[in-house]
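Heads up, one of the protein chains got dropped from this complex, but the rest are sitting where they should.
Labels run A, B and C following the written order; every chain starts at residue 1.
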Amino acid sequence: MDNLVILFVIVPLGSAFLIPIIGKFIPHFQKALSLLALLFLCTLILNYLFTGNSQCIIYKVAGWEAVENVPIGIYLVLDGLSAFLLLIINSIGFLVVFYSFSYMRKYTAENYFYTLLCLMIAGMNGVVLTGDLFNLYVFLEIAVIASYALVAFGIEKDELEASFKYQVLGGIASLLILLGISLLYWQTKTLNMADISHVISTQADSKTTLFIQIILITGFGIKGAMIPFHAWLPDAHSSAPSPISSMLSGVLIKAIGIYAIIRLFYNMFAITYEIALIITVIGTLSMVIGGLLAIGQWDLKRLLAYSSISQMGYVVIGIGMGMLILISNGDKMVASMAVAGGLFHLINHAVFKGLLFLNAGAIEYATGTRDLKQMGGLAKDMPVTSSTSMSASMAISGIPPFNGFFSKLLIIIAAIKGQYYLLAALAVLVSIITLAYFLKFQRYAFFNKTKYTGSALVKEVPFTMAFSMIVMGVLCLVLSLLIFPGIREIILSPAVEVLMETTEYSSKIIGL
Amino acid sequence: MDEAGYIILLPIVVGVILFIFPDKVKIVKGLITLIISLLTSFFAIRLYQTESTIVDLSIFSGLIAKDSLLYESISGIGTYCQLNIDPLSQLITLGISFFAVIISIYSITNITKEKKLYHFFPFFLITLGCAIGAVLSDNLILFLIFWGILGFTLYKLIKGYDEESSAAAKKTLILIGASDSVMIIGIALIGMIADTYNMSELNISTSTGIGIMAFLTLLVGSFTKAGAFPFHTWIPDYTKKAPAPSSAYLPASLDKLLGIYLLARLCTDIFTLNQWLSLIILTLGVTTIIIAVLLALIQHDYKRLLGFHAVSQVGYMVVGFGLGTPLGIAAGLFHMLNHALYKSGLFLSAGSVYQQTGKSDLDELGGLSKSMPLTFIAALVFALSISGIPPLNGFASKWMIYQGIIDFGKQPGIANQLWIIWLALAVIGSALTLASFIKFITGIFMGRRNPELESVKEVNILMLIPKIILALICISFGAFATGYFVPEIFFPVVGKFEFVGVWQSSFISLLVVLSVILGLLIYLSGNIKNFRTADSFVGGEKWEEKAAFPVTGFYDTIRNAKVLKTIYDKAEKGWFDIYLLTKHLVLSSNKVLSKVHTGVLTDYAIWIFAGLSIMLIIYLSV
Amino acid sequence: MSKIVKTATGLLCGVVFMYGLYIITHGHLTPGGGFAGGVLVAGSFILLILAYGSDVLMLRKEETESSVTESSAILIVLILAVIGMFAGGAAFMNNYFQFGEVGELISAGVIPLYNIFIGMEVASALLTIFLAFVIYKKEVLK
Partner (left out) sequence: MAYILCFILFLVGLYGVLTKRNLIKIVIGFSIMEFSVFLFLVMIGYIDGAQAPILIEGMKNTEFVDPLPQAMVLTAIVIGLATTAMLLAIAIRIYKKYGTFDITKINNLRG
């Protein structure tokens, strides 16, 4: 397994560059290759989760060994948290590729689509695996540049505008991240995250560290679309082709935004009260304002995009609350419950928001519109889309027995037990608002009277699209098992443990 | 204790399997549903006879292969998720399975006519299993899961084929889902105070702020499910547009049983109430009675009218629990059972009328008593029962509530001092109920028959049986209330108590029956049958032959009375609807926020740097 | 373009090209390397196209070729890196060749090879970008 860690980057990267060469000569090569690559990665990560006993694998690229406990090469670290994210990225990626087979038929240049998709996945896999800060930046840029291009894939007015805004704001984010990294390097003379953590804990210049932390939070906050850094998200996510929206909303903002925040502020920096407070406040703002913004939207994909901001708020609240409780020496069980709730909501959100964007794509595919006012009565004509979107909507609104309920339950219970009553109340309020706008979606799209013209032409989407949606719809139900004892030890608990041990991450890696 | 496992799992599993069946074989699905409901009742009776215990959830793990992951997790969870089998839950389980049987008989033929409602029977069975699961579960989180699924099935049991019905479905699930979310807070608070989620181990005092918050948030859940003020507004909308079996099944019977069950648990097991909370509950109870009944009076749509009554009657149960005495609680529970009986009967009758005529407006109906005699008689029994006419069951339970209030007034306390207000308002509510049911009965069954309705026939036997059973139970519950049913059913639940005042239901019933027979004899023997025939005049002009007096016209006087008119107008605009008020608030804040997003890149960049500088200024300057 | 420009470019671009190659091949000895050299190589091609011009069809062909070159070059880099997993220290990007003498041209193991292919990749990538812009200008804007 040790040597296989690097495959998470090599395989999608290799596929990305093989596709434009060979895809020209062999039809359907691009689809087969990207599908197989992601299937392989899925089995790899599942194999690790079920047999690896969640041990931490450290892979030293180019075989550079540490000199006197100072790491000099790039380290790839596969631990519980990385594995958790890898599972999300590759499995959602697999389903999205499957879905794209039929959906992308209307676009030309399919080769480039799969190339960019593979590049994006390679970048994200790299981000969650790497233990080196600058390497993280490089992989992050690979992922986002691919996503810039994918957002503009339709090259119509809206797509281009969205892509431009996304690029400028995303570029600012990258700059801030680079600035933060260079400041950190200036301070610690090392790039390895474990080593930085070790060095920073010994030399205490809290003001500079705080400055760096704020810069990094802003940078990753933009990437993760936290309010007030969110403005690019609704444009970009609603303009991209639907499978890509599903990738962006379901995976990208988590892998390069939330994951980085979690990893850096739990495992690299020592947790401080100020940062914990910032993260919690930003999460709360995102949750509330995102929800309020989503409810008035009539463009289906825009509604879903704003809802992503709001749901990411839940995740960040869980994470921030965990930090707050840890720093105030609260009950460690409560802290781990908050973090588990956040991470659980993260995987749940990947599934149901991914599915909802695929549903939106299916509706657009069948009726040619994204405007809720022009839909209606689709439940009869599109039973698969209707029932899967019902499953996803109920999951995201926190209706039992779907998975979203359990993650919200964990977050709220943790908030109450940590005595953050206001947060709990807001989480409940936003949960109600979420329910309201998803019922609005259900009502205008699938119920009501039929409004679209040429109703006889509307029919269910082709098999490959339906298959992905069904799998994800079932996952919405099945993932609620993740919270059960016995099953939670496989996927969820290792990830939570990594965060609960905070800076032990560094001693594990540099071997002190 | 295997029954407890089967009774929950059997309907859910079969319900899920029924999804696979195509919609064309609705009758087969209906029959399977009936069989499962009967089996559930059988288990429920067996369960009723057992001793009260607490069962580990690991009884489920017997169904799963030993080596699997699921086995491990189920038995792991089983240690802290338990089922509580005590007289209260046994009673409610029995009631739920009984109504499931009654309504599944009715739906077999009725629901096949509802073309656009898919998957009625699967969701029916899932509802059954989850309702029983909610009642039996001892662990609050397990309870919440089952409780939440019920909201979802409620949403799926109404068909959203047009604007109004889909809006009603949306409103229903938003209110129910909102209350479920609020309950999470209450449950979390309980977990924080008591460090356990098992109802049977809880006894929380409501002297602290946190305790009160926990109680109030859970009360929201109970009130929304049962449909008490101010969370009642989904019920009239739902009943107006949902098919009759759905209305009879959930809002009329199951949701009442569950909501009141939760209220009973809250008031008796989980919390000890202080008198201020009593006062709040009593106020809400009487407000529910009066507001809902006033709104019911002016309705022209009989399904909506029944919906408002489904709200108004909850007020009595809430009052009963607000009293907090064993007599009051027993009265509340008794009224809950009675209400479920006659209200589901009323919805089934309304459904029969709707199926045969296709009209839901009282103005367009009339004179159906001759074409649908059995439905008429059943509906009459239910209507008299809900209006509290002795010797029917509605009277018996209302009488117990009045007794409870009087008894309650004897103790010291703020709420107790105001006993006369509670009593007066409850009685007024009952009178107004009678008034509106006169309208219901007259509007549908009496008066001049609408010429379009000449060809209307009685419904088939499968739709009659449930109503007749319900009517018979209504009568017998009323006749033998004090003598047999109340001691037999409710003493195990709330403990022994004394009735205040004198009331012998069997004796009175005998008197009533005798007087009715006497009246009939006089009517048949004497010459009262003769009456004068003459032309009718209105204002000196001869009245047209075909003209009809729609019964609703009489009630418009109330609607147009001075003070009431403004209130009614406001009510129709949704001023008292908590759902609409919140909706306006949220949408207006959305408009403001939407305007801020101008779509100009520069603004967005400014936000980012503003956010960054705010953070820097706050932390680096201090 | 005038004849002076054309002649001067013809003379110059060869020098630029050779200089680019020099920088690429001496990447492990002097400042610079694959990227810097690749930019120079691409610059020489761009100079030629600017000076002599080309029709759209030709440009399209060149664009396809250069993008294929780009992909192949990066694939070769990847393969070179993967070979490291099976040779020497058995790690990705492992330097598995003989290191040789410090300061010699043939030294530093596999790094010169990386430099060469990265130079190829950068050159063709820049050329592709340039060609894409030119084609877009010629086809769409006019």
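Operating definition for what follows: a contact is a pair of C-beta atoms (placed from the backbone, for glycine too) under 8 Å apart; a residue touches a chain by one contact, two chains touch by 3 or more.
Nothing here was measured: the structure is a model prediction, and the numbers come from that model.
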Neighbouring shown chains of the undisplayed chain, as defined at the top: A, B, C
Among B:Asn460, B:Asn560 or B:Thr598, the residue in touch with the chain that has been omitted: B:Thr598
Of A:Ile22, A:Ala62 or A:Leu178, the residue in touch with the unshown chain: A:Leu178
Contacts of chain B with the absent chain, listed as residue ranges: 594-595, 597-602, 605-606, 609
Residue numbers in chain A that touch the chain omitted from display: 134, 137-138, 141, 145, 148-149, 152, 155-158, 160-165, 167-168, 171-172, 174-175, 178-179, 182, 185-186, 189, 191, 234-235, 238-239, 296-297, 302
Interface residues of chain C (partner: the chain not displayed): 29-31, 35, 102-103, 122, 129, 132-133, 136, 140-141
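Methods note: only the chains that are shown with their structure count from here on.
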Intercentroid distance (Cα basis), chain C paired with chain A, Å: 36
Between chain A and chain B, centroid-to-centroid distance (C-alpha), Å: 42
Residues of chain C whose C-beta touches two or more other chains: none
Two or more partner chains touched - positions in chain A: none
Contact set on chain B toward chain A in their complex: 69-70, 72-74, 76-77, 116, 141, 144-146, 148-149, 151-152, 160-163, 165-167, 169-170, 173-174, 177-178, 180-182, 184-185, 187-189, 191-192, 583, 586-587, 589-591, 593-594, 597, 601, 603-605, 607-608, 610-612, 615-616, 619-620
Residues of chain A touching chain B in the complex: 164-165, 168-169, 172, 176, 207, 210-211, 214-215, 217-218, 221-222, 228-229, 231-232, 234, 274, 278, 289, 292-293, 295-296, 377, 379-380, 394, 397-401, 405, 408-409, 412-413, 415-417, 424-425, 428, 431-433, 435-436, 439-440, 442-443, 446-449, 481, 484-488
Contacting residues of chain A [partner chain C, same complex]: 3, 6, 10, 13-14, 17-18, 20-21, 59-63
